[in-house]
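This report concerns only the one structure given below.
Note that one protein chain of the assembly has been removed; the remaining protein chains are unaltered in position.
And now, chain A:
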Amino acid sequence: MLQTLGLLLGCQLLGEVTVRGFGLPVPGPVLGLTLLVLLLAAMPRLAEQLRPTTTVILANLSFLFVPAGVGVIGNLGVLSDDGVALLAILTLSTVLSMLAAVGTFIGVRRATERWAA
C-alpha cells in the first residue's frame, strides 16, 4: 500500500513540477496519470503491485468529492438570483454534452467497424 501511494504521489509530484515549470495548461495529476501509463508500459509487472490499493481508491472516488461538495452548500450564495436558471442550464447542457459524446462515439465506432470489415 505505501509503495503504491508513494508511486502515485511521486507521479503527481513530477506532473506538478513539469506543469509549473513549463506553464502547461494541464493539471499536474493528469500529467502524472500519463507518466504512470508510460511506467506501466515499461514495466507491465507493476500493474499487479498497484492493483490492490488502486482498486480501493477508485471504488471510493465519490468519497474524495465530499469536501468540495460540502463547500457548494456553504457557497450557494454566489448563485444569487440566478439559481433556478443556472440549474436548468447545467442540466440541459450536461445532457446535451452526453448525447453529443455518446452519439459520436457509437456512430464513429460503427463507421470504422464497417470500414475495417
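Heads up, the rule we're going with is that contacts are C-beta pairs under 8 Å (C-beta built on N, C-alpha and C of every residue); 3 or more make two chains touch, one makes a residue touch a chain; residues count from 1.
As a convention for this text, contacts and distances are computed from a predicted model.
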Name under which UniProt lists the unshown chain, selected from "Aminomethyltransferase", "TIGR00659 family protein", "TRAP transporter large permease protein" or "Carbon-phosphorus lyase complex subunit PhnI": "TIGR00659 family protein"
Residue numbers in chain A that touch the chain omitted from display: 5, 8-9, 11-12, 15, 25-30, 32-37, 39-41, 47, 50-51, 53-54, 57-76, 78-79, 82, 85-106, 108-109, 112
